[in-house]
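A single protein chain has been removed from this complex, and every other one stays in its place.
Up next, chain A:
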(Lines give C-alpha, C1' and ligand atoms only; values in the text may rest on other atoms or scores of the structure.)
Protein backbone atom coordinates (compact mmCIF):
# COMPACT_ATOMS: atom_id res chain seq x y z
CA UNK A 1 0.00 0.00 0.00
CA UNK A 2 1.58 3.27 -1.09
CA UNK A 3 0.65 6.94 -1.15
CA UNK A 4 1.03 8.35 -4.67
CA UNK A 5 0.00 11.67 -6.25
CA UNK A 6 -3.12 9.92 -7.58
CA UNK A 7 -3.99 8.68 -4.10
CA UNK A 8 -3.76 5.46 -2.11
CA UNK A 9 -2.36 2.66 -4.29
CA UNK A 10 -2.44 -1.06 -3.56
CA UNK A 11 0.77 -2.19 -5.17
CA UNK A 12 0.19 -5.93 -5.03
CA UNK A 13 -3.31 -5.66 -6.48
CA UNK A 14 -2.47 -2.74 -8.81
CA UNK A 15 -5.51 -0.62 -8.01
CA UNK A 16 -6.20 2.70 -6.34
CA UNK A 17 -8.70 3.52 -3.59
CA UNK A 18 -10.58 6.81 -4.14
CA UNK A 19 -7.95 8.22 -6.53
CA UNK A 20 -8.12 11.96 -7.21
CA UNK A 21 -7.18 11.53 -10.89
CA UNK A 22 -8.28 9.13 -13.60
CA UNK A 23 -6.58 5.69 -13.18
CA UNK A 24 -6.98 2.28 -14.89
CA UNK A 25 -8.35 0.50 -11.79
CA UNK A 26 -10.19 2.20 -8.93
CA UNK A 27 -12.09 1.06 -5.84
CA UNK A 28 -14.48 3.77 -4.69
CA UNK A 29 -15.69 4.03 -1.08
CA UNK A 30 -18.61 6.40 -1.71
CA UNK A 31 -20.09 8.87 -4.15
CA UNK A 32 -18.90 12.24 -2.79
CA UNK A 33 -16.89 14.11 -5.36
CA UNK A 34 -13.69 14.25 -3.34
CA UNK A 35 -13.67 10.42 -3.34
CA UNK A 36 -15.39 9.53 -6.62
CA UNK A 37 -13.84 11.14 -9.69
CA UNK A 38 -14.81 10.68 -13.32
CA UNK A 39 -13.10 8.83 -16.16
CA UNK A 40 -11.45 5.89 -14.43
CA UNK A 41 -10.95 2.68 -16.40
CA UNK A 42 -12.48 -0.08 -14.27
CA UNK A 43 -14.43 1.01 -11.18
CA UNK A 44 -15.38 -1.24 -8.30
CA UNK A 45 -17.91 -0.12 -5.71
CA UNK A 46 -21.22 -0.95 -4.10
CA UNK A 47 -24.22 -0.94 -6.52
CA UNK A 48 -25.50 2.23 -4.80
CA UNK A 49 -22.18 4.03 -5.17
CA UNK A 50 -21.96 3.09 -8.84
CA UNK A 51 -25.50 4.35 -9.41
CA UNK A 52 -24.68 7.63 -7.65
CA UNK A 53 -21.53 8.07 -9.73
CA UNK A 54 -23.37 7.39 -12.96
CA UNK A 55 -26.06 9.89 -12.08
CA UNK A 56 -23.60 12.61 -11.14
CA UNK A 57 -21.07 12.11 -13.91
CA UNK A 58 -23.30 10.88 -16.68
CA UNK A 59 -23.25 7.58 -18.62
CA UNK A 60 -19.75 6.70 -19.74
CA UNK A 61 -17.87 8.95 -17.32
CA UNK A 62 -18.35 6.87 -14.16
CA UNK A 63 -15.76 4.29 -15.24
CA UNK A 64 -15.45 2.59 -18.64
CA UNK A 65 -16.44 -0.60 -16.91
CA UNK A 66 -18.17 -0.98 -13.56
CA UNK A 67 -18.10 -3.91 -11.18
CA UNK A 68 -20.69 -3.91 -8.43
CA UNK A 69 -19.90 -5.56 -5.12
CA UNK A 70 -22.55 -5.77 -2.42
CA UNK A 71 -21.76 -5.43 1.30
CA UNK A 72 -19.93 -8.54 2.49
CA UNK A 73 -19.26 -9.87 -1.01
CA UNK A 74 -15.69 -10.57 -2.02
CA UNK A 75 -13.54 -10.48 -5.12
CA UNK A 76 -9.83 -11.27 -5.65
CA UNK A 77 -7.56 -9.17 -7.80
CA UNK A 78 -3.92 -10.20 -8.34
CA UNK A 79 -4.00 -12.19 -5.13
CA UNK A 80 -5.51 -9.38 -3.04
CA UNK A 81 -8.95 -10.19 -1.60
CA UNK A 82 -11.28 -7.18 -1.69
CA UNK A 83 -14.40 -6.95 0.45
CA UNK A 84 -16.78 -3.99 0.99
CA UNK A 85 -18.23 -3.38 4.46
CA UNK A 86 -20.77 -0.67 5.48
CA UNK A 87 -19.28 2.67 6.55
CA UNK A 88 -22.50 4.40 7.65
CA UNK A 89 -21.59 7.66 5.89
CA UNK A 90 -24.09 7.93 3.00
CA UNK A 91 -26.10 5.54 0.86
CA UNK A 92 -23.73 2.87 -0.47
CA UNK A 93 -20.70 4.06 1.47
CA UNK A 94 -18.25 1.27 2.20
CA UNK A 95 -15.02 0.49 3.94
CA UNK A 96 -12.58 -1.39 1.74
CA UNK A 97 -11.20 -4.49 3.46
CA UNK A 98 -8.05 -5.89 1.81
CA UNK A 99 -6.50 -9.26 2.74
CA UNK A 100 -3.10 -10.18 1.32
CA UNK A 101 -0.66 -12.79 2.51
CA UNK A 102 -2.26 -13.06 5.93
CA UNK A 103 -2.40 -9.40 6.77
CA UNK A 104 -5.39 -7.11 6.61
CA UNK A 105 -5.77 -3.42 5.91
CA UNK A 106 -9.11 -1.59 6.16
CA UNK A 107 -9.65 1.71 4.36
CA UNK A 108 -12.61 3.36 6.03
CA UNK A 109 -13.37 6.13 3.56
CA UNK A 110 -15.57 8.64 5.37
CA UNK A 111 -17.73 7.17 8.13
CA UNK A 112 -19.96 7.79 11.09
CA UNK A 113 -21.07 5.52 13.92
CA UNK A 114 -24.61 6.72 14.52
CA UNK A 115 -27.83 5.26 13.25
CA UNK A 116 -28.91 6.78 9.97
CA UNK A 117 -32.18 5.63 8.40
CA UNK A 118 -30.77 6.31 4.93
CA UNK A 119 -27.73 4.03 5.03
CA UNK A 120 -26.37 0.88 6.60
CA UNK A 121 -24.67 1.13 10.00
CA UNK A 122 -20.86 1.09 10.21
CA UNK A 123 -19.32 -2.32 11.00
CA UNK A 124 -15.95 -2.39 12.74
CA UNK A 125 -13.55 -4.92 11.21
CA UNK A 126 -10.48 -6.00 13.12
CA UNK A 127 -7.32 -5.40 11.11
CA UNK A 128 -3.56 -4.83 11.13
CA UNK A 129 -3.71 -1.38 9.58
CA UNK A 130 -6.73 0.89 9.78
CA UNK A 131 -6.88 3.85 7.39
CA UNK A 132 -9.18 6.48 8.84
CA UNK A 133 -10.46 9.94 8.08
CA UNK A 134 -10.10 12.69 10.71
CA UNK A 135 -12.45 15.45 9.56
CA UNK A 136 -13.63 16.21 13.10
CA UNK A 137 -10.59 14.96 15.00
CA UNK A 138 -10.44 17.57 17.72
CA UNK A 139 -11.88 17.04 21.21
CA UNK A 140 -14.12 20.08 20.70
CA UNK A 141 -16.16 18.11 18.18
CA UNK A 142 -18.69 15.98 19.98
CA UNK A 143 -21.82 16.02 17.89
CA UNK A 144 -25.06 16.37 19.84
CA UNK A 145 -27.82 13.85 19.10
CA UNK A 146 -29.24 14.60 15.65
CA UNK A 147 -32.85 14.37 16.88
CA UNK A 148 -32.16 17.21 19.34
CA UNK A 149 -30.92 19.38 16.49
CA UNK A 150 -33.93 18.55 14.34
CA UNK A 151 -36.10 19.41 17.35
CA UNK A 152 -34.51 22.86 17.41
CA UNK A 153 -35.39 23.30 13.75
CA UNK A 154 -39.01 22.33 14.37
CA UNK A 155 -39.22 24.65 17.41
CA UNK A 156 -38.07 27.48 15.21
CA UNK A 157 -40.64 26.64 12.52
CA UNK A 158 -43.33 26.88 15.18
CA UNK A 159 -42.00 30.17 16.53
CA UNK A 160 -41.75 31.79 13.10
CA UNK A 161 -44.80 30.58 11.17
CA UNK A 162 -44.62 33.52 8.77
CA UNK A 163 -41.17 32.64 7.52
CA UNK A 164 -39.73 29.86 5.43
CA UNK A 165 -36.90 27.80 6.96
CA UNK A 166 -34.15 27.24 4.44
CA UNK A 167 -31.63 24.55 5.40
CA UNK A 168 -28.33 24.41 3.54
CA UNK A 169 -27.27 20.78 2.99
CA UNK A 170 -25.09 18.61 0.75
CA UNK A 171 -26.95 17.10 -2.12
CA UNK A 172 -25.76 13.57 -1.37
CA UNK A 173 -26.32 12.19 2.11
CA UNK A 174 -27.04 15.13 4.39
CA UNK A 175 -30.11 16.10 2.41
CA UNK A 176 -31.72 12.69 2.59
CA UNK A 177 -30.68 12.04 6.18
CA UNK A 178 -32.16 15.34 7.30
CA UNK A 179 -35.41 14.55 5.52
CA UNK A 180 -35.51 11.13 7.17
CA UNK A 181 -34.82 12.69 10.59
CA UNK A 182 -37.64 15.19 10.04
CA UNK A 183 -39.97 12.34 9.15
CA UNK A 184 -38.93 10.46 12.31
CA UNK A 185 -39.68 13.60 14.32
CA UNK A 186 -43.22 13.58 12.93
CA UNK A 187 -42.91 16.29 10.28
CA UNK A 188 -45.23 14.89 7.61
CA UNK A 189 -45.82 18.06 5.61
CA UNK A 190 -44.27 18.27 2.15
CA UNK A 191 -40.57 19.13 2.24
CA UNK A 192 -39.57 21.56 -0.47
CA UNK A 193 -36.40 21.07 -2.44
CA UNK A 194 -34.14 23.24 -4.52
CA UNK A 195 -33.76 21.80 -8.00
CA UNK A 196 -30.21 20.75 -7.25
CA UNK A 197 -31.41 18.18 -4.71
CA UNK A 198 -34.25 16.45 -6.51
CA UNK A 199 -32.35 13.90 -8.60
CA UNK A 200 -30.41 12.44 -5.67
CA UNK A 201 -33.56 12.11 -3.57
CA UNK A 202 -35.19 10.23 -6.43
CA UNK A 203 -32.18 7.92 -6.58
CA UNK A 204 -32.53 7.22 -2.85
CA UNK A 205 -36.22 6.49 -3.37
CA UNK A 206 -35.34 4.02 -6.15
CA UNK A 207 -33.11 2.27 -3.62
CA UNK A 208 -36.03 1.84 -1.28
CA UNK A 209 -35.49 4.81 1.04
CA UNK A 210 -38.84 6.45 1.60
CA UNK A 211 -38.50 10.19 2.13
CA UNK A 212 -42.20 11.09 2.01
CA UNK A 213 -43.73 13.94 0.08
CA UNK A 214 -40.96 15.93 -1.60
CA UNK A 215 -41.72 18.84 -3.91
CA UNK A 216 -39.67 21.23 -5.98
CA UNK A 217 -39.67 24.84 -4.80
CA UNK A 218 -42.00 26.59 -7.23
CA UNK A 219 -41.05 29.52 -9.39
CA UNK A 220 -42.29 32.86 -8.06
CA UNK A 221 -45.52 34.03 -9.66
CA UNK A 222 -43.67 36.94 -11.14
CA UNK A 223 -39.94 37.46 -11.57
CA UNK A 224 -38.44 38.84 -8.37
CA UNK A 225 -41.56 38.20 -6.29
CA UNK A 226 -41.10 36.66 -2.84
CA UNK A 227 -43.21 35.40 0.00
CA UNK A 228 -43.32 31.71 -0.89
CA UNK A 229 -43.47 28.77 1.52
CA UNK A 230 -44.03 30.53 4.84
CA UNK A 231 -44.11 27.98 7.66
CA UNK A 232 -42.51 25.32 5.47
CA UNK A 233 -39.12 23.62 5.45
CA UNK A 234 -37.01 24.11 2.34
CA UNK A 235 -33.73 22.34 1.59
CA UNK A 236 -31.13 23.73 -0.78
CA UNK A 237 -27.46 23.17 -1.54
CA UNK A 238 -25.13 25.12 0.73
CA UNK A 239 -24.54 28.52 -0.80
CA UNK A 240 -27.98 28.91 -2.35
CA UNK A 241 -28.91 31.38 0.41
CA UNK A 242 -26.47 33.86 -1.13
CA UNK A 243 -28.00 33.69 -4.60
CA UNK A 244 -31.02 35.51 -6.04
CA UNK A 245 -32.88 32.17 -6.02
CA UNK A 246 -33.57 32.63 -2.31
CA UNK A 247 -35.56 35.82 -2.81
CA UNK A 248 -38.69 33.89 -3.72
CA UNK A 249 -38.95 32.55 -0.14
CA UNK A 250 -40.87 34.23 2.68
CA UNK A 251 -38.24 36.01 4.79
CA UNK A 252 -36.24 32.80 5.14
CA UNK A 253 -34.56 31.72 8.36
CA UNK A 254 -31.19 30.58 7.03
CA UNK A 255 -30.19 27.29 8.62
CA UNK A 256 -27.27 25.00 7.89
CA UNK A 257 -26.82 21.36 8.86
CA UNK A 258 -23.16 20.52 9.28
CA UNK A 259 -20.68 19.34 11.88
CA UNK A 260 -18.82 22.60 11.38
CA UNK A 261 -21.75 24.48 12.93
CA UNK A 262 -20.37 23.38 16.32
CA UNK A 263 -17.91 26.27 16.26
CA UNK A 264 -19.56 29.68 16.55
CA UNK A 265 -17.05 31.59 14.51
CA UNK A 266 -17.57 29.28 11.55
CA UNK A 267 -21.34 29.41 11.80
CA UNK A 268 -21.26 33.19 12.11
CA UNK A 269 -18.99 33.72 9.16
CA UNK A 270 -21.52 31.84 7.04
CA UNK A 271 -24.29 34.21 8.03
CA UNK A 272 -26.33 31.31 9.37
CA UNK A 273 -29.27 32.23 11.59
CA UNK A 274 -29.92 28.74 12.93
CA UNK A 275 -26.89 26.44 12.96
CA UNK A 276 -27.77 22.75 13.21
CA UNK A 277 -25.01 20.40 14.25
CA UNK A 278 -25.75 17.35 12.12
CA UNK A 279 -22.76 15.51 10.72
CA UNK A 280 -22.18 12.40 8.63
CA UNK A 281 -18.66 12.04 10.00
CA UNK A 282 -17.45 10.40 13.17
CA UNK A 283 -16.87 12.87 15.98
CA UNK A 284 -13.87 12.82 18.30
CA UNK A 285 -15.19 10.13 20.66
CA UNK A 286 -16.32 7.96 17.77
CA UNK A 287 -12.97 8.16 16.01
CA UNK A 288 -11.21 6.98 19.17
CA UNK A 289 -13.86 4.34 19.83
CA UNK A 290 -13.43 3.02 16.28
CA UNK A 291 -9.65 2.90 16.53
CA UNK A 292 -10.06 0.86 19.70
CA UNK A 293 -12.63 -1.53 18.23
CA UNK A 294 -10.67 -2.40 15.09
CA UNK A 295 -7.69 -3.24 17.35
CA UNK A 296 -5.18 -2.19 14.70
CA UNK A 297 -1.65 -1.60 16.03
CA UNK A 298 -1.15 0.95 13.30
CA UNK A 299 -3.57 3.63 12.06
CA UNK A 300 -3.08 5.83 9.03
CA UNK A 301 -4.93 9.13 8.80
CA UNK A 302 -5.95 10.24 5.32
CA UNK A 303 -7.14 13.80 5.87
CA UNK A 304 -8.47 16.21 8.47
CA UNK A 305 -7.00 16.99 11.89
CA UNK A 306 -4.39 14.23 11.78
CA UNK A 307 -2.17 16.03 14.33
CA UNK A 308 -4.65 15.72 17.18
CA UNK A 309 -5.72 12.17 16.31
CA UNK A 310 -2.14 10.88 15.92
CA UNK A 311 -1.26 12.46 19.26
CA UNK A 312 -4.27 10.98 21.04
CA UNK A 313 -3.61 7.52 19.58
CA UNK A 314 -0.01 7.76 20.73
CA UNK A 315 -1.27 8.24 24.30
CA UNK A 316 -3.17 4.95 23.83
CA UNK A 317 -0.21 3.03 22.43
CA UNK A 318 -1.46 3.03 18.83
CA UNK A 319 1.02 4.06 16.17
CA UNK A 320 -0.44 6.79 13.98
CA UNK A 321 0.75 8.06 10.65
CA UNK A 322 -0.53 11.08 8.71
CA UNK A 323 -0.84 10.42 4.98
CA UNK A 324 -1.73 14.00 3.95
CA UNK A 325 -3.71 12.77 0.97
CA UNK A 326 -4.24 15.42 -1.65
CA UNK A 327 -7.67 16.54 -2.71
CA UNK A 328 -9.39 15.57 0.52
CA UNK A 329 -10.72 17.56 3.39
CA UNK A 330 -12.05 20.16 1.05
CA UNK A 331 -15.06 20.56 3.24
CA UNK A 332 -13.82 24.04 4.08
CA UNK A 333 -13.78 25.14 0.51
CA UNK A 334 -17.07 23.51 -0.21
CA UNK A 335 -18.66 25.59 2.53
CA UNK A 336 -16.98 28.79 1.42
CA UNK A 337 -17.59 28.50 -2.26
CA UNK A 338 -20.53 30.55 -3.47
CA UNK A 339 -22.70 28.53 -5.78
CA UNK A 340 -21.71 29.38 -9.33
CA UNK A 341 -25.14 28.96 -10.84
CA UNK A 342 -26.57 31.77 -8.74
CA UNK A 343 -24.19 34.23 -10.21
CA UNK A 344 -25.07 33.95 -13.86
CA UNK A 345 -27.65 36.20 -15.45
CA UNK A 346 -30.97 34.48 -15.64
CA UNK A 347 -30.24 32.71 -12.38
CA UNK A 348 -33.95 32.73 -11.60
CA UNK A 349 -34.21 29.75 -13.88
CA UNK A 350 -31.73 27.68 -11.92
CA UNK A 351 -34.40 25.59 -10.28
CA UNK A 352 -34.29 23.43 -13.39
CA UNK A 353 -33.08 20.14 -11.94
CA UNK A 354 -30.48 19.05 -14.47
CA UNK A 355 -28.56 22.30 -14.65
CA UNK A 356 -28.61 22.90 -10.96
CA UNK A 357 -27.42 19.40 -10.14
CA UNK A 358 -24.54 19.86 -12.52
CA UNK A 359 -23.51 23.17 -11.08
CA UNK A 360 -24.33 22.95 -7.43
CA UNK A 361 -24.25 19.31 -6.53
CA UNK A 362 -21.10 18.17 -8.21
CA UNK A 363 -18.49 20.31 -6.47
CA UNK A 364 -19.69 19.61 -2.98
CA UNK A 365 -17.73 17.64 -0.52
CA UNK A 366 -19.62 16.70 2.58
CA UNK A 367 -19.44 17.39 6.24
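One rule holds for everything that comes next: a contact is a pair of C-beta atoms (placed from the backbone, for glycine too) under 8 Å apart; a residue touches a chain by one contact, two chains touch by 3 or more; residues count from 1.
Going forward, contacts and distances are computed from a predicted model.
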Hidden subunit of the complex - UniProt protein name among "ABC transporter permease", "Redoxin domain-containing protein", "DNA ligase (ATP)" or "NADH-quinone oxidoreductase subunit I"
"DNA ligase (ATP)"
Which is it among A:91, A:175, A:199 or A:272 that touches the chain not included here?
A:272
Absent-chain contact - pick from A:64, A:142, A:189 or A:295:
A:142
It is residues of chain A that touch the chain not shown, namely 138-142, 144, 152, 156, 159-160, 224, 241-247, 251, 253-254, 262-265, 267-269, 271-275, 305, 307-308, 311-312, 315, 336, 338, 343, 345
